[in-house]
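Below you'll find the structure I mean.
Yeah, one chain of the complex is gone here, protein chain that is, but the others are all in their spots.
Now for chain A:
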Amino acid sequence: MILRYIYLILATLLAISSCLASNSNIQLDSQLSELFSNSTSTGRHTNNWAVLVCSSRYWFNYRHMANTLAMYRTLKRLGLPDSNIILMLSDDVACNPRNAFPATVYANKGRQMDLYGEGIEVDYRGYEVTVESFLRLLTGKHDPSIPRSKRLLSDASSNVFIYMTGHGGNEFLKFQDNEEVSAYDVADAVEQMWEKRRYNKLLFTIDTCQANTMYSKFYSPEITSTGSSSLGENSYSHHNDMDIGVAVIDSFTHYILQYLETLGKTSTATLKDFFGIYDPVKIQSHPGISTSLSSVPPEEILVTDFFGAVARVEVSPKRAELSPLSNELRESKWEVVAKPTRRIGRKNEDVDFEEELTEKGQLDTNKWQKPLKDGKSELKKVIGSLVGIGAIGGLLYAGGAPRDKSKRA
């Protein structure tokens, strides 16, 4: 017991000394961070948001769903949490009766990776994907009843990435064969975002026919935009999957994703590198880039400033914790609950069963004999009752016999 206390004292002494060493650094950091805290132009931001829009419906637009979902996967791989991604997916091709591979969406020919597997959170689905809901999402002018997950809760320290795909034309993008959003609408919505300081920087990416016309009307600051094809050009799909039977991805998105796949969370690649991969021959159209509205040139913006989470976690130093010797911790004891509940208890038979099941990958034969055991026991019961009946019969017979005798007597 005494030894343990000595050990604790030694440990705290060590901790304190190392704390003192790191102290000055921490203070400097906090001062620096406060120095830059309220300015938005220095590129400091605390969170990233992404709005991914697939605006077309129906089975033959499979590739648009796949574009969006592949982008979603990439963002998540780079660390953007689901709560900061607003995914608008207008048709559920995964559950389309024409889908030969139900509940899956693939963005490549070999069907290597299912994009529709676990952990997909579609915020706006099916008929919810309308021009109105998209513009309301950007501007934040929602009905009060709209839940948190359907809102873009960005602020002045957020970088926002908008990705759109679908069928478009000169200065418009079609939503679900039903309505269109025009470049003016989007520009006005973004201006409203800027006025309410809903973004620090904005990256607008669009993959559709004549895509570059869609960002031509922007007039708000700090926007970098890029599109797949210039005015009068189509944006083509990349390749088909013969088993799925439709095109699975668009060229522009395919090459973007191919590039992003090479990046990690700590990558220092800039948007200039990102734009550098555009090859009109491969993409079969002329991708456009517009950086005139942004005050920061693309070579100074990291790709991870938009794609990926912001690494800013503050670890509490040990000195902020209560020292193990302090009065408060003296009587802190965990109480062991003696009797575990049956359902979630340890070493429960059911748990054992499940563990064995998962570990061995095969069924424990003993468990499956249980019904048979039950059958045996029933047989026993039958035998028992038969014996009982027999015994009663015997008793009656035995009781009857003396009477007979007495009668006889």
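Methods note: a residue touches a chain if its C-beta (ideal position, glycine included) is under 8 Å from a C-beta of that chain, and two chains touch if they have at least 3 such contacts; residues count from 1.
Following the convention adopted for this analysis, contacts and distances are computed from a predicted model.
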| item | value |
| --- | --- |
| Protein name as given in UniProt for the chain not displayed, "Translation machinery-associated protein 22", "Cytochrome b-c1 complex subunit Rieske, mitochondrial", "Phosphatidylinositol glycan, class S" or "SCO1 protein" | "Phosphatidylinositol glycan, class S" |
| Residue of A:His142, A:Lys272 or A:His286 in touch with the missing chain, whole complex considered | A:His142 |
| Hidden partner chain, touching residue among A:Glu121, A:Asp243 or A:Glu300 | A:Glu121 |
| Chain not shown, touching residues in chain A | 14-15, 18-19, 21-22, 29, 33-34, 37-38, 44, 46-47, 79, 81-83, 119, 121, 131-132, 135-136, 139-144, 147-149, 151, 155, 157, 179, 182, 184-185, 188, 191-192, 195-197, 265-266, 309-318, 320-323, 326-329, 331-338, 340-341, 344-347, 351, 354 |
